[in-house]
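Selected chains only, in their assembly positions.
Letters A and B mark the chains in the order given here, with residues in each chain numbered from 1 onward.
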Amino acid sequence: WDEPLITEYRGTGRIGFMVPKEDIEVTIEIPEKIRRRNDPELPQLSELEVTRHFLRLSQMSFGVDLGMMPLGSCTMKYNPKIEEDSARIAENYHPLQDETTVQGNLEVIYEMQRWLARLTGMEECSLQVPAGSAGEFAGILMIRKYHKEFNRVRTEMLVADTAHGTNPASAAMGGFKVIYIKSNSEGLVDLETLKGVIGENVAGFMLTNPNTLGLFEENIKKIAELVHLVDGILYYDGANLNGILGIARPGDMGFDIIHLNLHKTFGVPHGGGGPGAGAICANRKMKDYLPPYVSREGDVYRFVSPPKSIGRMSVFHGNFGNVLRAYAYILGLGTDGISMVGRMSTLATNYLISKLRDVRGLDLIAPHRFRKHEVVFSAKRLKEETGVTAFDIAKALLDRGFYAPTIYFPGIIEEALMIEPTETEPVEVLDAFADALKEIVDLAYKDPSALMNSPVNTSVGRLDQVKANHPSTLTPSYRVLKQIKNQIRDESRIER
Amino acid sequence: MDMHPWLPNLNQIRQMLDVIGINDVDELFYDIPQDILLESPVEVGYNKPLSEEEIRQRLEQVKQKNRKLKYPPFLGGGACQHSVPSVVKFIISRSEFYTAYTPYQPEINQGLLQALFEYQSLIAELLEMEVVNSSHYDWGSSLAEAIMMGLRINSRKKVLLPKSINPLHKQVVETWLAGKEVNLVEIPVDQEGRMDLDFLDKLDPTEVSSIYVQQPNYFGVWETEMEYIADWARKHNIVSVAGVSPISLALVKSPGELGYDIAVGDGQELGIPLNFGGPYTGIFATRMDMKLVRQMPGRIVGMTEDVKGERGFTLILQTREQFARREKATSNITTNEALVAIANAVFLSLLGKDGLRELAEEVYKRSHYAAKKMELVGKRKWRSDFFEEFVMSFEKEYNKIHLHLLNKGIHGGLKLGPNEALFCVTEVHSKEAIDELVESIGEVI
C-alpha cells in the first residue's frame, strides 16, 4: 500500500465515532484565561476511512504471527490466542475499586506471584512493574535502599560487558556509577577481573545467566560468593530466563533479586514495542524492599506494601491485562509444559547452531560450548572476505520472509548476529531459516553487491538515517512536516 | 509430555538431537552445576496443562469472584472510564501489530512505524507541541522522566510539585527519584482548590530545576494560571512541565500554546479500557528545541526517505537510548506501550476535531449535571469550575455512604478524607445512573 498519513486525508465534516449524548442543560463556561480557541488539527473522517487506513498499515507490519523473528534476547515466541480472550475479562475494572469487589483479580495476581516465585526460587514477587527495564530499575532501587538501611555509601554497580544496555542505564538512573566486568575468552565473567574490582564500594552486580552470548555462567556460585562477601546484592536480569526455565533457578544460584519479562518468557505479545509486563522478585533478604504486592490473609486478598518498600513503581498495579495473558499461558502449559520450555528452546538453539556451524564466514566464540536460549555468530570474517556486513545479512533475511536477528549486540562480538529461535518455531522453520542464511552467505561470496541493496521485497528500501536524524531535516511529527513545508522553520526553533 | 499445541517439536526431539550429535536433551545443560539443577519440575498453574475450555472456565470463576456492578464506577483519581470504539479494539487485535517487536527493521515494519508516527503527530496537534515520544508506561513514569530530564538540563536540585496533583503520581516520582539528589517541594492549595501561586514568591527560583502543574488538577478543578506559571518558569530558566488530560484539551489551552517545555499525561482516556490499572500509556512531549529534544527519554519515530526517495519512517535519535548509550542514556526505557499508543491514534482519528470536542463537552455537561444534583445530598468542596471530577463533602462518614452504595451495586467515588470523596462522571454514566447514585446517597444522609 502507498498509504498517506491519516493527517493527510482530505475528509471534512466527518466523524468516525458517535459520542453518546444525554439531554442535559448545562452551559459550558471555561474560564477565559484558559479557554482553547483553535480546535486541534485532528482528522475529520468516517469510520470506514479510519478502519481502512489502519488495516492497510497493519498489513505493512510484521509480527511473529507472520513469520519467525529470531531476535536474540527478545524471546519472540508464539503468543497463544487464548491469551487475548483472557485479557478481556478485566477490561472494566477500575484500579481503585474497593478491594472486596475485585477479589478475583487479586487472586490472579497472588497466584502469579506464587508461581513466579517458585519458578525463580525467590520468596516473593511484585507485579507492579509494567516492563522489564522498570523491573530492573526497581531492583536497583531496592539495592540502594538496602545499603541505605545500613547507612552505607555504596556508589558502584557492577555490570557484565555482555549485559543488556538497560542494565547500566537502570543503574545510572538509580544514581550508581557503572563498572563493567570484562568477559574472558570463553565469553564468561572473568573471575579475576571481578575479584579485582569487588570491594566495599560495590552495591551489587547485575548479571544475566545465561548471558547474552547464550552461555551459562558456570561459576555462578563462586560469583555469588564473591559478591555476598562484601554484602553486595546479586541481581538477575530475567530477560534470558527462557533457556533455563524449569531447568535451574536464579534463587538456587545465589541471586538475591530478579526481574522477569512476562512478555518474553511467559508468552505475552510484544505489541510492536509494548506494552509488556514485568515482575520483580526477591529472596528472604531482599523481599521487604519490594514494591507493593498482593498478600493473602485467610480467604481475603489485599495489596500490601512491605515494611522497607522502595514504594510505588507505577501509578496503579502494573499491566494487569498482560498479567492475565501470562496467567493463561502458564495455565495452558502447566507444570510439565513449563518444564519443557527451557529444554525445547535450548534444543532449538543448538540445533540451529549445528546447522550453521560450518557456514563459511560465520564464527562462534567458545564453539565447543552449548548455548541456551540464544547464540551469537560473528560475521566479521564474512565482512573481511566479502564486504557483506551483519547489517546486510539482516536486510537480506527480510527479503526472504524472515525477520532479522538482533545485530551488533553484544558489543564484544564484532559483526554480531544474535539469534534466538525459541521453543515455538517448528523444526521445519528452523531448517528454512538456516537455509536462507546459508544461501545469503553463499551469495555474499559469489555476488556481494547483490546483497547491498536488500531489502527489495519490502514496502520501502533502505532508509536515509542521516536525513532522519539531522537537526535540519528531523521530522518527528506531522506538525513539524507542516512547518517545514510552510518554510517557516528557522534556526531559532532548533536552537532555543 | 506427548504433544502440546505450543510446543511443536516434542516429537522431533530425537531427530534434532541426532543433528546436534548428542543423545539426550539434558546433555545441553552439562555446564550447569549439578547442585543447582532442578530435580523435579516446579509446580505451576493447576499442574496439568489446561485446555482452552478449562482456562476459560477458570477465568469465568475469577470474574465471578469479582463483584458485578450495576453501572460503571464513579471513580477517577488517575483513570476514568470512557467508551472504547469497536474499531480501536479491532485494530489493536491485528496481530501484525500486536505480535510485532520494536520496529528495529524499518523496511518490514513501515505500517507499525507510520502508525506510531501518527500517534506522535496527533498528540502533537492536541498538545500543540512538536515532539512526542512513542510512549511511556503511564502518567506517573512520564512525570518522573520529565523531572529527570529537567535535572539533566539545568542541574538544579529543587522540584516544585503542587499539592493539587495526583498523589499516586507523586508517589511514583518519589520512588523513581530515590537515586537522585533532589528536593521535592510541595506547593500548597489555595482556597479555590488551585495551586497557591503566592508560594512561588517565597522561593529562590535559581534553585528550582522544574515546576509541574496538573490541568485539570487532582480535584478536577481548572488551574487558571497556567500561563503565568509557564512565564514564571521561563523567566527563571526553570523547566516547566504540564500534566494534561487529553480529552480536556478540546476545551482548554494546550501546553504548547501556554509555552510549557514538557507535557505529560495518560492516553488511557483515548480509547483504552480501565484494565484494572493497565496497560495504559504515558504521554511525553516537548517543544522542537534541540536542547530539550536531545535530553528527551523514550523512543521516537521520524519521517525520512528511502534509497529511491520514497517516504519512509524509522526510529530516530536512537543515540539517546539505552541500547546505544548504556549508562549515558536519557532513560532505561525499552519496552514501552506502543500498541496502546496506536490505540490512541485510532481513537483520535475516529473522533477527530469535532468528536473530541463533543466528547469533552459531554463529559463536562454530565459531570456538572452530577455535581449539581449532588449538592442536594452534600456540598462541593471547591466552588471553582471543574472538568470530569469533583470533590464532595458529606455530613455522614463517606465509608458508610460507600458501603450503602456497594450494597446497591453502585461504586461511588474515591474517598479523600473521612467525609470527602472524589467523583468521576463521564459519557459512560447515564443520567439514570447519576440520578440513582444521588438518590442512593440521599437514603443514608
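Basically, contacts are C-beta pairs under 8 Å (C-beta built on N, C-alpha and C of every residue); 3 or more make two chains touch, one makes a residue touch a chain.
Since the model is a prediction, treat every value here as computed from it, not as a measurement.
Across the full complex in this structure file, the chain copy numbers come to A x2, B x2.
By our rule, only the chains that are shown with their structure count from here on.
Inter-chain spacing, taken between the CA centroids of subunit A and subunit B, is 19 Å.
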